[in-house]
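What you see is the complex with one protein chain gone and the rest in place.
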Amino acid sequence: MTVLLPLILLAPLAMALLLGLMPQASRRVASGLAGVGMLLGLAAVLALAEPVFAGEVLRWQWDWWPQAGLQLSLRMDGLAWTFALLVTAIGALIVLYAHYYLDASEPLARFFAYLMLFTLAMLGIVLSGNLLLLLVFWELTSITSFLLVGFWRGESAARQGARMALTVTGLGGLCLLAGVLIVGHIVGSFELDVVLASREILQAHAAFPIALILVLLGAFTKSAQFPFHFWLPQAMAAPTPVSAFLHSATMVKAGVFLLARLYPALGGNDWWFFIVSTAGALTLCIGAYVALFQHDLKGLLAYSTISHLGLITLLLGLDTALGVVAAVFHILNHAAFKASLFMAAGIIDHETGTRDMRRINGLWRAMPYTGALAIVASLAMAGVPLLNGFLSKEMFFAEALQIEGHRWMGLLVPVAAVLAGVFSVAYSLRFVHDVFFNGPCRGLPQQPHEPPRFMRVPVEFLVVLCVVVGVAPALVVGPLLHLAATASYGGSLPEYSLAIWHGFNLPLAMSAVALVGGVTLYFGLQRWVNLHRLDPRPIAVNAYRSVLAALLWLARAFSAHLDRGRLQPMLFLWLLSVLLLASSPYWTQADRWPSTPALAAPGLAWVLFVILLVATLALLRDYQDRLRALIWVGVIGLLVSLCFVLLSAPDLALTQLLVEIASVLLLLLALKYLPEHSPRERARWRAGRDALLATLAGVGTAALCYAVLTRDSRSVADFFLAQAVPGAGGSNAVNVIIVDFRALDTLGEITVFAIAALVIHALLMGYRAAAEAQAEQAADRHPLLLQVVAGWLLPVTALFAVYLLFRGHNQPGGGFIGGLLLGLAFLLLYLAHGSTWMQTRFRPDLARLLGWGLLLAGLTGAAAWIWDFPFLTSYYQYWKLPVIEAFPASSATLFDVGVFIVVSAGSLLALVAIGRVQNASTVRPDPSTAQRGERS
Amino acid sequence: MEGLISLAIGLLMGAGLWLCLRARSFDVVLGLTLVSYAVNLMIFAMGRLRVGQPPIIDPARPADLQHYVDPLPQALVLTAIVISFAMSALLLVLALKTRSEHGSDHVDGEEPAP
Partner (left out) sequence: MSHWIAAPLVLPLCVGALQLLLERHGPRVQRGVGLLAVAALLAINLHLLQLADGAGSLSYLVGNWPAEFGIALTLDRLSAALLCLCALLALICLLYASAGGDRGGAHFHALFQFQLLGLNGAFLTGDLFNLFVWFEVLLIASYGLLLHGAPRATLKAGMHYVVLNLVGSALFLVALALLFGVLGTLNMAHMATRIAELPASDVRLVHTAGWMLIVVFALKAAILPLSLWLPATYSQAPAAIAALFAIMTKVGVYAILRTQSLLFGSGSEGLQGFAGTLLASAGAIAVVVAGLGALAASTLKRLCAYLVLGSAASLVMLFALNQVQATAAALLYLLHSTLAAALLFLLADLCARARGSAGDSLRLTAAMAWPQRLGVLCFLAMMLLAALPPWSGFLAKLAMLQALLAVPGQGGLAAALLLGGALNLLALMRAFSHLCWNRPEGEVRQTVEIRRREWGAVYALLALLVLLSVAVAPTARFGETTARAIHAATDSIPILLAPPEKARPEIAK
């Protein structure tokens, strides 16, 4: 039997998917499928009636995410069953109605697919036995209603209405999420059974008020309680079937359903009583009042819906058993008459082409039958005796008078009740009088007449229901109401009677007052202030709009201020945070001043330092004269490499020297195409500010450096020195580390080098050598001497480079130094002959060469796998050669060859590419590549 | 000696950072060059300073830190030098390209509004 529970959900889901797969389905097929979905659900619900009425609680569960407490657990008790019945039954009627309402030109399949998804979500809320699951479906209703309200996406009203609905209900959903999480955290489970059972623990906990408020926020936003009510009238931009379904019978009821559902766990305390009943009372009155002044049919109905939801909320807030009964009863009654009224309004709209009550008059002549139905329904809305609305309203009045303990509320609520009663009678009357009478109808967009037969059937059905319930309540809804109310109250109910007549008592008097007052109010207004003239401003909506606008403005201003796409502030901010954080350990207490240095500085060191100081200051002085600045940088670099020499690092010295030469030459090349001077900066303060920061950073670095240098080293390097010769067959420890101990670093390093070359090459691809540039190239003659020298130098340097490469393992040198030297030789050649000459002579595809180099290095490392040794394990063998005796042939040397190839090829590739710029510096980049760039 | 080298490092770092904060790509490249000098010197110095003890193993002397300078930082510096060289070359080309595309060598690709 319980297997039917998931089926109730699966039916609409399956139909939704089917409809999604056939977007071009005909009207008949689309609505047919939807109807089948609804009826299947209805059938399943009815099939479960027997056990449920027997007082059973049906459960079905499937594990989704047990650790997080999110379970697909369905639970059906009386309340759930009643709501499921409500949803599926009215849903079926709505489908029938929509079949006629929507024009064949509309994408019906999509409409019904959305409708099915919504039904699924709504049934999910009703049936879920796990709060987190309930939350999932809760949000799903918000999303699907977003789609349904925005169905006529062409109209801005629809788009805005949809967005507003999702904003309010979605944010409410987030609050609910937080609330539910807190509740689950307190109770220790999200299963409904557990939560409902652990009322004491929950309400004893300190965080209970917060949880309660968050949950209530969720419920209030969903069921449009003041001050979150404004989205509902805006949502009237939806097609009328949607309004009839979502905004009267189901979705807005989800909020009150949640209240009814969680009442046993959350109710029964002052927090609940004051918040819920106050919100309800306010909504009740405000809704009723505003409804009277609407000109749009659906607007009037929407506000009246808000008011009735307020009434239900108020009843639940009163925190009494009979209050709960009345609330459930009114949920059912309101669903019946409000759905039928919406459908009637839809028919009128459909027939007359407008919903403006100022234009529609005297429809009675044109469509008496529909008129009759609408009138009965609106009388039920007004709470006229012998109709269902009357009964629940009587109970409400009775309960309003029963409030004990809270004096003020005890006075205010009855007054509010009567007031709201008066207004509801008035607007119901306006609906009837203004539309069907109030003079003949004229000037309508189209000539109204009765709608197609079956479009009326749903209305008829519901109106009949209203009457039957109103006449014989105990007989018709008695058991159902008892079932639902018991489940919602979570305990046995006291005695109550569903009679129409309770004798002459105060509630009856209040009803009478409401009736008389309402009628006089309406006709009085008609007579003294022409209702059609009044045009109330939607205060709440405007407030919402301005809040949203303010938020947007804030966001724009903020992020516009934050990312201005300027490098200097970014960098400054970043360096500042570095400075602050890095110095933080020393704020509280500083280290003692370190002991005296270990190594006395030789005189040469002082000289070098002074030169460095001078050079740096000079650089800072005239950095704007770029050529000079470049020279100073060269000097500094030279000093650095000298420092390496002094401090026994020959490899570093060599590398630094070569790199120095290379980069200075590159900068020189670059200077050809960059301005010779940096313009003086406008913001002088910036230079000062930066200077301060830079000084602090420099001092900090120096201090840290000194602090470390005056401590003893704990380096692991002994191993390298000890293992260099026996373990790796090289006496140059640095090179051994590079190609063996830490060869992986080197592999990464040459990859970086290769990538840099490739990127440079790719970047400058866009340039084409322009003819005139070529000519100018040929024209400017290069010094002959230099050409000769370069010509001689190349082979010599190449040879020396190779020599450096191979001796690197034992003496200063190695693949990188050798490769860079070769590159420099070519650079010299290039300077001597110019780029055109170079490009004509150096056709070999350097990118390929790079590839070979990397491949060689990589595969040398991988070769170790053959002997089941880890990647990059080296192996060497002493070879006897005629010239040099016993030189170690190491796999690491092969690796170094790879390095050599990569470095030489890379530097050459970059060079030739930069050479191209010279030719093309005058022309724009190739447009074709540029626009291809845009596209990719 | 330690004091001197620390001061030198600090000096280069400060000057480099100041240049990095300038508005023109060329100056930024120069600044980064200085910063990389400072960083390389610093890493190198972390192996502690020795004079006349290059890490070229000589069978005569026992192979340990008493007789040779720490080779590890030197190896690291070699890697660092290469990487920073590659990076600044790339940055330079980027600067050239930006100039020729936007007609300005300002780091933001356009002349600041007066």
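Read from first to last, the chains carry the letters A and B; within each, the first residue is number 1.
The rule is short, and it goes like this: a residue touches a chain if its C-beta (ideal position, glycine included) is under 8 Å from a C-beta of that chain, and two chains touch if they have at least 3 such contacts.
On a predicted model such as this, the values are computed, not experimentally measured, just so you know.
Enquirer: Of the listed residues A:Ala11, A:Leu102, A:Ala162 or A:Val195, which contacts the missing chain in the full complex?
Expert: Counting the whole complex, the residue in contact with the absent chain is A:Ala162.
Enquirer: Out of A:Pro445, A:Gly503, A:Gly603 or A:Pro870, point to the residue that touches the absent chain in the complete complex.
Expert: If we include the chain that is not displayed, A:Pro870 is the one touching it.
Enquirer: Decide which residue listed in A:His99, A:Arg430, A:Arg626 or A:His761 touches the omitted chain of the complex.
Expert: Touching the chain that is not displayed is residue A:His761.
Enquirer: Among A:Leu747, A:Leu805 or A:Leu822, which residue is in contact with the omitted chain in the full complex?
Expert: Missing-chain contact among the listed residues: A:Leu747.
Enquirer: Quick one: say which of A:Ile201, A:Leu671 or A:Val708 touches the chain that got left out.
Expert: Here the residue in touch with the unshown chain is A:Val708.
Enquirer: Which positions on chain B touch the chain that was left off?
Expert: Residues of chain B in touch with the missing chain: 17, 20, 25, 28, 32, 35-36, 39, 42-43, 45-46, 72-73, 76, 79-80, 83-84, 86-88, 90-91, 94-95, 97-98, 101-102, 107-110.
Note that only the chains that are shown with their structure count from here on.
Enquirer: In whole angstrom, what separates the CA-based centres of chain A and chain B?
Expert: Using C-alpha averages as centres, the distance is 42 Å.
Enquirer: Help me check something: in the complex, which residues belonging to chain A touch chain B?
Expert: 565-568, 571-572, 575, 597-602, 605-606, 609, 612-613, 616, 619-620, 623, 626, 629-630, 633, 636-637, 640, 643-644, 646-652, 655-656, 659, 662-663, 666-667, 670-671, 673-675, 678-679, 681-682, 686, 690-691, 693-695, 697-703, 705-706, 708-710, 713, 715-718, 720-722, 724-725, 731-734, 737-738, 741-742, 745-746, 749-750, 752-753, 755-757, 759-760, 763-764, 766, 810-812, 816, 910, 913-914, 917, 921, 924-925
Enquirer: What residues on chain B touch chain A, complex-wise?
Expert: 1-15, 17-27, 29-30, 33-34, 37-38, 40-42, 44-59, 63-65, 68-72, 74-79, 81-83, 85-90, 92-97, 99-101, 105, 107-108, 112, 114
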